[in-house]
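One structure is given below, represented as structure tokens, and several questions about it will come after.
Complex shown without one protein chain; remaining protein chains in place.
Entry: chain A
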Amino acid sequence: MNDVVGTYLYAVALARDAPPLEGLTGVAGGPVWAISHAGLAAYVSAVSLTEFGEEPLRESLEDLDWLGETARAHHRVVEAVAEKTPTAPVRLVTVYRDEAQVRELLEQRHDDFVEVLSRIAGHDEWGVKVFVAPSAAAPAEETAAPSSPGTAYLKRRQASLQTREEAWHQAVARAERIHDTLSAVAVASCRHRAQDPQLTGREEWMVLNGAYLVDAARAQELGRLVQELRGEGVDVELTGPWAPYSFTTPVEPLESSESEARDDVL
């Protein structure tokens, strides 16, 4: 395969507010520029299809180092634009054949982009993760005590599982209440899949991985709310402000986030 070049798209903003990006580099170290068309600006850089073609991507996306580097480079560009103007980030590794295709996109989806940009203007996305310590409600797992015979062990194990089950239901109910409380401060909210304990590096259950689109004037209110919600075996972690990654797609119905999250932690 020759070194065919594609156009990697990061984000879209209104052309009249589009900030100049001096010396900003994107994925694979390429310089970023803006394509202005139909009143919109698309932030792009050139990428080699040897690296960013469909086939190589299937493999690279499994490579954590590559994925991490690419995600951070993408994020850096989105942030640089979002700091200056309302910005609609585009999903990771969206690659077009050429600039003409990007212009076509700006024309065809013009109204959608304008609608999204006006909806998110003056708002930031905040992430809130809620952790519950299982030990706060349930006894800890039995420590290795091989002295007792099998039946005693099984009984203890069963009792432990039942308490765990109960603790889980309480934790989920608490997460629902917290999500409702935070949603009341937000103009939109959504829930991401709970993160695997292997990824969070924490033993507690993650019972909520929420995203909230909040008016910039209410950010401090959200921060105070998060602090008030902490305690009684519950930790609430706030991240952000993020560019509105979670609020630029049409809202899709959640497929039983509760049972999904549960698979992750039990």
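The criterion applied here is as follows: a residue touches a chain if its C-beta (ideal position, glycine included) is under 8 Å from a C-beta of that chain, and two chains touch if they have at least 3 such contacts; residues count from 1.
Keep this in mind: contacts and distances are computed from a predicted model.
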Chain left out of the displayed complex - its UniProt protein name, from "Gas vesicle protein", "PadR family transcriptional regulator, regulatory protein PadR", "ATP-binding cassette domain-containing protein" or "Energy-coupling factor transport system permease protein": "Gas vesicle protein"
Touch with the omitted chain, as defined above, among A:L49, A:V130, A:L208 or A:V234: A:L49
Touch list for chain A against the chain that is not drawn: 6, 9, 12, 49, 52-54, 57-58, 61-65, 67-68, 71-72, 74-76, 79, 83, 88-97, 101, 104-105, 108-109, 113, 116, 125, 127, 192-193, 195-196, 198-202, 209, 211, 219-220, 222-224, 226-227, 230, 237-242, 245-249
